[in-house]
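One structure is given below, represented as structure tokens, and several questions about it will come after.
Shown here: the complex without one of its protein chains, the others still in place.
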Amino acid sequence: MTILACAALSIGIFIYIFYPQSKTEEQTQKTRLEFLQERKETIYENLRDLNFEYRAGKYPEEDYLAQRASMENEAAQILSEIEFLETSMHAA
Amino acid sequence: MRAHPTHVPRVIDRSLLRTWFQLSAACLLLIFMAGAGDTSARYKLLGHQLMCTCSCGQVLLECNHVGCTVSAQEEAELRNALNRGDNNQLILQGFVQKYGPTVLAAPPENGFNLVAWIAPGLVFLLAMFGTALLIRKWRLQPVAMPPEMAADPHTSTILAKVRKETEL
Partner (left out) sequence: MAAFGSFAILLGLVLCAYTFVVGTIALRQIAVHPQASFGPERLAESARRAGIGSFIALSAAAFALIYCAFTNDFSVSYILHHSNRALPWPYKFAALWSGQEGSLLLWAWLLATYGFVLRVRHKVDVKLTAYASTILAAVQVFFTLLIVFPAPPFALTQGAVPADGFGLNPLLQYPEMVIHPPMLYLGYVGFSVPFAFALGALMMRYPGEKWIHITRRWTMVTWLFLTCGIFLGMHWAYAVLGWGGYWGWDPVENASLMPWLTGTAFLHSVMMQEKRGMMKSWNVWLIFTTFMLSILGTLLTRSGLVSSVHAFAASSIGTWFWVFLLIVLSVCLFTYILQRDHLQSEHKLESLVSRESSFLFNNLVLLAACFTILWGTLFPIISEYVEGSKVTVGPPFYNRVAVPIGVFLLLLTGIGPILAWRSTSFKSVQRNFLWPCIAGVVTALVLMAAGMRPWQDVGTLYSLMTFSLAALVMTAVGSEFWRGARVIQRHTGKNMLFSLVQLTRRNTRRYGGHLVHIGVVIVFIGFAGSAFNQSNEQEMGFHDSMTIGPYRLVCQSYTQDSNANYDSEYELLNVYKNGKFLTQMAPERRFYHASQQTETMVANHSTLERDLYVVYEGRNQDTNQPIIKVIINPLVAWIWIGVAVMAFGTLLALVPNMSAEQAARPRKQQAEEEVALTAGAGD
């Protein structure tokens, strides 16, 4: 009985591991575009946060404007790179 | 009465003493007078500075380990010493001589054991100092700002897009 249970367990797992796969998930390296999209999301979130906190009265106006400008520039830079990469991909 | 003479000097906050001088003086007098004969408060205090030595790892007066003969005996010894009129230092000394230094619930504040008390504070202060230095160093370095964007029409449309998408 015990031997049977042990055998069943091992054979079951063995089949599960080595059962031929039609398709395996590929380990892709993250592309520059994906990386930029992530960055964009983060900066967007920070910007929304900044806007929200300003409206909640946490920032004096001059701090807010300076920080927003710096973050918006950062976002714009990333957006233009994304745009460039996307157009060059379409072209190719 | 919770307080007692030996406890008083360490506890009093100087700034409070200034502010509440009169009240505190009255309190002090009261504590000294009431505390002088209060053996039960001293019993509680000393009983919490000693460990039960039956290896249960509990503070003497909190040892509830069933059938523990050691703690009852230690408690009796403590009561006897208090009734004899020994001072706190002498009582603790007596316990150390009989049961070894592990009978004290915290390391004594002398010799190498002083390190036990100093190290956490020292590390805390050093870390504070280190953090302050770090922040200073960071602030002295110029902040990595993205280069200013040229004011061409394309950039301004992108900027407008960013602003619109992150409004709230």
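When the chains are written out, they are named A and B in that same order, and each has its own residue count from 1.
Quick note on the criterion: contacts are C-beta pairs under 8 Å (C-beta built on N, C-alpha and C of every residue); 3 or more make two chains touch, one makes a residue touch a chain.
Everything numeric here is computed off the predicted structure, so don't read it as measured data.
Chemist: Which of these, B:Thr39, B:Gln73 or B:Thr131, touches the one chain of the complex that we don't see?
Modeler: Within the whole complex, the residue contacting the unshown chain is B:Thr131.
Chemist: Kindly note down the residues of chain B that lie in touch with the hidden chain.
Modeler: 2-3, 7, 10-13, 16-17, 20, 24, 27, 31, 48-49, 51, 55-59, 62-64, 66-67, 100-108, 111-113, 116-117, 119-121, 123-124, 127-128, 131, 134-135, 138-139, 141, 143-144, 168
Chemist: Which chain A residues touch the hidden chain?
Modeler: Here the touching residues of chain A are 2, 5-6, 9-10, 12-13, 16-18, 21, 24-30, 35, 38-39, 42, 45-46, 48-50, 52-53, 55-60, 63, 67.
Methods note: only the chains that are shown with their structure count from here on.
Chemist: Can you work out the whole-Å distance between the CA centroids of chain A and chain B?
Modeler: Each chain reduced to its C-alpha mean, chain A and chain B end up 45 Å apart.
Chemist: Spell out the part of chain A that touches chain B in their complex, as residue ranges.
Modeler: 44, 47-48, 51-52, 55, 70, 72-77, 79-80, 83
Chemist: With touch defined as at the start, can you tell me which chain B residues reach chain A in the complex?
Modeler: Those in contact with chain A are residues 145-149, 154-155, 158-159, 161-163, 165-168.
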